[in-house]
Structures are given as C-alpha cells and as structure tokens.
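Every protein chain except one is present and positioned as in the full complex.
First chain written, first letter: the chains are A, B and C, and each begins at residue 1.
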Amino acid sequence: MNFRSDNTAPAAPEIIAALTRVNEGAASAYGEDQWSKLLDEKFSALFERDVRVFTVASGTAANAISVASLTAPWGAVLCHRESHIECDECGATEFYSGGAKLVLIDGDGAKVSPEALSEAISRNDRGVHSVKPFAVSVSQATERGAVYQPSEIAALGKVAKDAGLGVHMDGARFGNAVAALGCRPADVTWRAGVDLLSFGATKNGAITAEAIVCFDPARAEEIARRRKRSGHLLSKGRFVAAQLLAYLEDDLWLRLARRSNALAAQLAHAASSYLSHPAETNQIFIKPGAAALERLRAAGAEFYDWGAAGSGEARLVVSWDQGERDIEAMRGQLASLR
Amino acid sequence: MNFRSDNTAPAAPEIIAALTRVNEGAASAYGEDQWSKLLDEKFSALFERDVRVFTVASGTAANAISVASLTAPWGAVLCHRESHIECDECGATEFYSGGAKLVLIDGDGAKVSPEALSEAISRNDRGVHSVKPFAVSVSQATERGAVYQPSEIAALGKVAKDAGLGVHMDGARFGNAVAALGCRPADVTWRAGVDLLSFGATKNGAITAEAIVCFDPARAEEIARRRKRSGHLLSKGRFVAAQLLAYLEDDLWLRLARRSNALAAQLAHAASSYLSHPAETNQIFIKPGAAALERLRAAGAEFYDWGAAGSGEARLVVSWDQGERDIEAMRGQLASLR
Amino acid sequence: MNFRSDNTAPAAPEIIAALTRVNEGAASAYGEDQWSKLLDEKFSALFERDVRVFTVASGTAANAISVASLTAPWGAVLCHRESHIECDECGATEFYSGGAKLVLIDGDGAKVSPEALSEAISRNDRGVHSVKPFAVSVSQATERGAVYQPSEIAALGKVAKDAGLGVHMDGARFGNAVAALGCRPADVTWRAGVDLLSFGATKNGAITAEAIVCFDPARAEEIARRRKRSGHLLSKGRFVAAQLLAYLEDDLWLRLARRSNALAAQLAHAASSYLSHPAETNQIFIKPGAAALERLRAAGAEFYDWGAAGSGEARLVVSWDQGERDIEAMRGQLASLR
Partner (left out) sequence: MNFRSDNTAPAAPEIIAALTRVNEGAASAYGEDQWSKLLDEKFSALFERDVRVFTVASGTAANAISVASLTAPWGAVLCHRESHIECDECGATEFYSGGAKLVLIDGDGAKVSPEALSEAISRNDRGVHSVKPFAVSVSQATERGAVYQPSEIAALGKVAKDAGLGVHMDGARFGNAVAALGCRPADVTWRAGVDLLSFGATKNGAITAEAIVCFDPARAEEIARRRKRSGHLLSKGRFVAAQLLAYLEDDLWLRLARRSNALAAQLAHAASSYLSHPAETNQIFIKPGAAALERLRAAGAEFYDWGAAGSGEARLVVSWDQGERDIEAMRGQLASLR
C-alpha cells in the first residue's frame, strides 16, 4: 500500500515500447531528429493553436526556466505559499531568474484567488526600492490536489494581464487536472491567459519527460537559450520525444490520469469524514490525527505526513499503475478509522 | 556514411534492456531507489576508492555543476580555447558559477600543457582587481580526439594543486580515452589530482546518462544542492541508474569504446596523409581542403567542418554502432582523396 | 517640520571639514591611502578586538555583500518580514547571493525572537529539496525603531550558532541603537554572536559612508572580492575613510545619535496616547488615524504613512540636525491630536 508519490511508479508499457521503437540507426542530435520535430505539431493540435515545445529533464527545470523567462532578476513572482517552486525546488526559480523573489500568497487548497493575486500585486509594486511584480505562477492540479476551473484561471489571467504580469502554470499533474475537469487543455491554459505551461508526464507514466509548452512565440528564443545553458537540451532528443508522443497518442495521458483520479476518489470516499481537502485529482489529504496515521502505517500503508509537524494530516497519492488490491485494502483501512 | 557525431547513435541493446528490467513496481524517488544506491558502490569499485556519484541529464550539466563547485563567482577557470565548456555550452559554466570567467589556454590537440597552465595561473592572479584562478578544466579525450597520458594529467594536477586550484575533467568521451590508454580509470583521475569528473555515457551507447564522479567528499553536499537546484535530480532515478549500471557491467563501456576507437583508426589510416591531428580515439580530424570535403559529401559522407571557416578541415566521429560497411565505404572515399 | 527620513539631512560640519582636510596632494588609490589604512585600527579600538572594515557606497551594499558572504546561493536567510533587506533593497540580497531565499519571520517591533528564529530554522531545514538555512539577519535599531538588548542578541546568536548559521546585523542606525542602549558596541555585536555588521554613518551625519565590519577574519577575503566585483571599492578611498574617522572621533556618532534620540523621545511623549510602538531611538510610529494624519500634514508636517494602506499609521524620523523649533512645533501638533 504505497501511496507516497506518483514519482515512485514505473513507466507505462506504451512509453517503454516507444523508446524501443525509436532506437534505430542514426538520428540528428539536440532535438533535430524526426520525433522531436513532431512535438510542436502534436502539441499544437492538442492545444488548438501553434505552440512551441521544449523538453527538459525535470519539472523543476520546466518551472524554473519558464518563470525565469517571465521575470527580470529584480522581479517578484507571485505564487502560493505551498507551491512546488517555493517549497520543493531548492531555490531553482531564484537560481534561474538571477535572484527574483517569490512573493507568497495564501489560499485554500493551495489555490490563488484573483482577489489575493490582485492584493499581492498592488502591495508589492512600490517603485525602485522594491522588487516589481512580473509574473504569477499557479499549479494545476495544485499541491493540495485541487483544480482550477477554466473560469478561475481566466479570472487570474485577467488580473495578471491587467497588471502586465506573465502567467506560468506548473502542470506537473496537468493530466490529472484535465482529466478531472473534462475540459479542453486550451481552456485552462492560453485561452485563460497562461503564457507558459510546465507539462509533466513523468508522474503520470513516463520515465523522464517534462516539457515547457510556450504559448507566446516571442519567448521561445529565450527559453531555448535558457534550456541549453542549463544543460537541459538533451543530445539524444529522440528518446524524450518518443515518450511524449506516446503519452499523447490515443489520449494515453488522460486514460492514465482518469484511472488514478478515480481510484483516489474511492479512497476519498472511504475517508470522507476526515478529508482535509475536497478530493479532486489523484492526491487526497486526510486528517485523522497522529494516532490514526500510526495505525495506518502499522497496517502497511506508506505515505507522507503533510502540513505542520504533528498536525495529524497526511497525503495519499495514487499512481497510474496503482493496484486495485492496494486500493481495496487501503479503503478498508481508511474506513476503519472513522 | 554518417560521421557527424556519436550523439546521433542509438542506445546499446544492453542499455535498453536495463531500462525494461528496472521498470517493475514502485521504487523510491529522487535517487533513493535500490539501483541508484548501487552507483556509489559500483563506481567506487571502478575507481578503486570511495567516490560519490551524481547523475545528471547532460554533459553540460555535469561540467557546469562540477566547475561551479570548484570556483567562487569571482574565480577564473582555466581551460583550453577549444574546450566544450567554452565553445558549446551557451555559457553554462558562467551561469552555474554565478559569473566566473573562463580564461583560455592554447595548445595542440586541444590539450593544456603544464607550462601553459602555470603561465596562465601566474598571469591571472593579480589581486582583488581581477578574477582569481580557482580551477582548471581539461577534457579527456579532448575536443580534438587526443588523450592525456596519466603522467600528463599528473603533471597538470601538480601545477594546479601547488597553486591551490581544483581540477575538473570533462569526460564526455572518458570511455574512449580510457580504452585508448589502456590504463586504470584511477590513474587519469584522482591519482593524478582530478577532483571532479564528468563521466559521460550518452555518446558511447546510453540513452541519457551522465554523472559527476566526486573524488573529494567535502564537495559532495554542494554538488547535491547544485544538482537539485538546477533541475537535474531526476524523480525516477532508477532509469538513469539502470543505464549506468549496465554501462559498467562486464566493461560494456570499454567494449563499445574500443570498437569505435578501432574503426576510427581505420579511417585515420586511410586519411593518414592529410590528418590534421594524430588519431587517438573515435574522432579524427582531416584537412584535405575544401574541394576534397565537397567530394566526400557528394559521395554521401556526412560530417562537420571544423576549425576556421573555409579551412578545409573536417571532423569525423565514429559511433559505437557504426556499421562496418560505412567504415569500408568511407575508407575507400578517404583513400581516393590522396 | 520634515520628519520624512534621516536620509534627508545634510552632513555634519565635522564630516565636511574632514573631507577638506584630506584633500591634499596624491594618495594611493583603492583603499591604500593613509586614512583608509587607519580604519581597521580605529574600528578595532571601538569594538575591542581586531576587526576588518570595508567601506561601501550604501547600506544596501553593506547588507547585500555581508549576507551573500554568509550564505550559499541555495541558502535560506532568515529575517524579519519588515526588514530593509526584504522590503527596500530591490532584491539586492538575492542578486549578491546568487539567488538565496529570504525566509520571513514575524515579531513585534520588527524584532526577531529566539523562539521564532528557532522555529524558522527547523521548519526550513528539509534536505536537498529545499533551501537550507545559512544565516540570520537582524536590524539594530529595527525598522520600527526598536533596539535589541545585548542579551537579546546573545540569545539569537546562540540559536544561530547552535544551528550553524551566520549572523548579520543591519546597523543602518547602529549609532541610534548604541546611543539608546548605552552599551559597548562589542556587547551587541561580536560578543553576542554577530559575524558581520553593516555599520551605517550616512543617516546619522555623514555624506556617504557605510562600512562592513567583519568580526570573522576568515570571511574578509570574500568580502573584499565581493566589494570590488560589485563596484563598491572606491578609487579615491580617502574621502570615505575621512568621513568615518571623523564620525568616530570624539564620539561624534554617539553625540549626534543621542540628540536625535532625545528629540524623538520628546515627540513620543507628546504622542504617547497613540504611539503604535514604544519609542526607543530616533524613529517613532504613531497611529492617530487617517484624519489626524491629514491634520498634521495640513499643519505643515512631512512624514511617511506606514503599515498597511489606510491604517492611519505614520512614521516620524528625527534627524541629527533637526531644528529645536521643528520639534517644538511638532510637539504642539502631536499634543493637539489627543
């Protein structure tokens, strides 16, 4: 009963097969191979407009390169206090941006509201003595498993654009979000004002495949330079391209995400009386108390504590390949805590 | 007849098989999996001493993280004028180091001599008004396909250590160098004064597998932080670990490198009258003039021009999987140029 | 009735005279002149131990160079939410440090308590995925005019040292703090665990004279390099040295600070019923409401609003040369608000 993270899952068979398929003969290096060249086209189809796609080795790189491309070094980047870029990337955004400052916003479900964004912008725009708001970064799904509706992103996007800010979306679990929303990918991204998207595939069935989807052609050159300069332009680009092509093919990404979302919903149902957040994707948060968590662990469940130390809260993440037996067993355990 | 780069080659079957083998069930993320944990042990055996190994996504990352860990931002890093870190990494070293300066050294075969190193150190140590020499970086094999003998590295290492400099080795083609030298890996690295090695596997049969081998335990924590912060700590670490384990197993790395070296030697033999550098590894440099290069291309050969524009010089790189027929055909073409 | 800032004040006559005095004939550049060479000695006497002194052009530079010398780029620097380095330096700390993160602490009077520091350290030390606490920075006097007692600094210093953190003190108004405390400068600095002090003279009577006082000889070389590299090593160093020597001579710095503190106390007395913070140095904070502030302005008082927009709070700063008539008039105005 391993619910520690979707990062612990293996790769989907389709992904492995794709690797093998492209492993034939010579192919141009550094993204000039035939598969890499398909990425722009395939993602443009997915997003219903011309986009540029830049593969990188990790979600941290996708986020940091993206955000750095939206801010000057003397910029403020507004994001949620629990965002991955603030908490889990060892200051990657600060490194890539040349020292921009993350300005933290509070909000339920690790979501940023338009009002909070607006307030943070006006509070932090104080002339030359202070950093200047340049960008906002939001996570879809959030670090608390919540999703933004298209209208919510659009409202954020409007506040941002009105203030001249760029908009980045951390989509480490973008598949889970879109699967949950049932919307078109365009509706929660560029149509709602998103300039750059970190499109994650690793957690949802790939080996190592993350990409920056660039909706603003004017920023493509900068992203290309930042990617190379940081060592994220891979020489044998075909292998990461192959993963992403397979990931999109026949909606594999949505099928895998729907499954983990659905299984997580089963867990949430079993834990409904002590959920600390509504369950919307493949992560659920429970707060049954420290003793109850101990009982779960004693029963063989693996997961991370969450929130403040000693809060008795925990996160359960369902992976794309989570066994049904695992789910069954965990449901029983969770139900027994009530 | 593609001799453009060993980066254009596919992955060796052993590497693909290793990926498949580890793709089973859950495994801890971020290098805490069982395979990643074997890396230190296997590389320690290879290098005959305790080492720490940090996988990264590219040779550029391995180089930049290493060099940044050897210099202050106000440092000078001495390297050859043709080195990869100077010419081909879009300023990655400057980025990672926070603005250190590469000070360029000339030398045949893209090699740095102890005398030139010594001179560069003393010329560049001029007090607070100038950057201060902190490190030297050499490539093994070099960008001109040459190798340093163990005694040559040791002589450089002594000059460096006497001046308080750290020593980095860019081993993007370390396998080809060691195969050519027939020496123990330790003899051209830590025993000769190397502190950090960029150990490349990608060009020589891997998919994407590069590593920093750290011979100085005091620098390990810094490397770990720099790796995470730059987005090079992979979540599903098992897949890169698997590649490196397979690469070392039964000396796969040396077998592949010996083959490409040997085939390159055949080409060099055919081109002996117009080689611009002695052929020592899997890269050879020919200077038959621009017209002759045109004839080679007309005959179907693919390769890059090298050196100054219009110099009539070219580089031919033999890959681990280069077909014997390719070699045969190219030998004929090269011989016909004489 | 200008109480906007002590930055608006002119220079003391002693400072101007000192400039004229050293303006004779040739003097070595870049701090090798006879006056600059006295700085270490004079400050060592003042602080009762060997120190190294590095003049810079601004308090921002003193702070940023100091803090950068105490942290790795992947470090967390703990400081108060209202600290100058967070609010008023356009991200200078992030720039100089190569992207370290300021982690904000709350506390009355813009003071950091040992408990809050301890909590922030433990909450932010989460392994390689997060920045790592390297330093704490406190202001003496604080941005709310409060002072730390020697015992308070010592308690903070102990928490910091126990956790391996460096300690920086922003002493833009160090004179006002020491004048208020009546203590020895050593007691609130190195004896209490402070490693680096930004020693400010500009606000308290100098033209442009700020210095980093380095209590840790091991960090001197790094500070020297960072100063030069950022353009803060002045060629005609005699003029800034002359200011600092005059500032220390016959305790000019304390005499000026005592005066402004005393005058501020008179204002505070007049405003005692609506002071928002106890008045300890030359800055006082009043919260008489927005309408009352408007009346003050209508009566000719100049000052900045403070705190949240519309809070009805304001800051009054008394300068070293504040006229007695100004004080008299302002006391009347303040008393009339009650």
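Methods note: contacts are C-beta pairs under 8 Å (C-beta built on N, C-alpha and C of every residue); 3 or more make two chains touch, one makes a residue touch a chain.
No experiment lies behind these values; they were computed from the predicted model shown.
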{"item": "Listed residues B:V131, B:V159, B:L197 or B:V213, member touching the removed chain", "value": "B:V131"}
{"item": "Sole residue of A:E222, A:D251 or A:E302 that reaches the chain not shown, by the stated touch rule", "value": "A:E222"}
{"item": "Which residue of B:F3, B:W35, B:F54 or B:W74 touches the chain not shown here", "value": "B:W74"}
{"item": "Residue touching the undisplayed chain, where the options are C:T60, C:N176, C:N261 or C:Q283", "value": "C:T60"}
{"item": "Absent chain, residues of subunit A that touch it", "value": "30, 72-74, 98, 128-129, 132, 222, 224-226, 228-229, 233"}
{"item": "Subunit C, residues in touch with the chain not shown (by the definition above)", "value": "2, 4-5, 7-11, 16, 19-20, 22-30, 56-62, 64, 89-92, 95, 202-203, 207-208, 225, 228-236, 239-240, 319"}
{"item": "Interface with the unshown chain - residue positions in subunit B", "value": "73-74, 87-91, 94-95, 97-102, 128-131, 309"}
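Basically, only the chains that are shown with their structure count from here on.
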{"item": "Among all chain pairs, the one with the most C-beta contacts", "value": "A-B"}
{"item": "Distance from the mean Cα position of subunit C to that of subunit A, given in whole angstrom", "value": "42"}
{"item": "Mean-CA-position distance for subunit C and subunit B (Å)", "value": "50"}
{"item": "Chain centre separation in whole Å, for subunit B relative to subunit A (CA means)", "value": "34"}
{"item": "Set of subunit B residues in contact with two or more other chains", "value": "30, 225, 228-229, 233"}
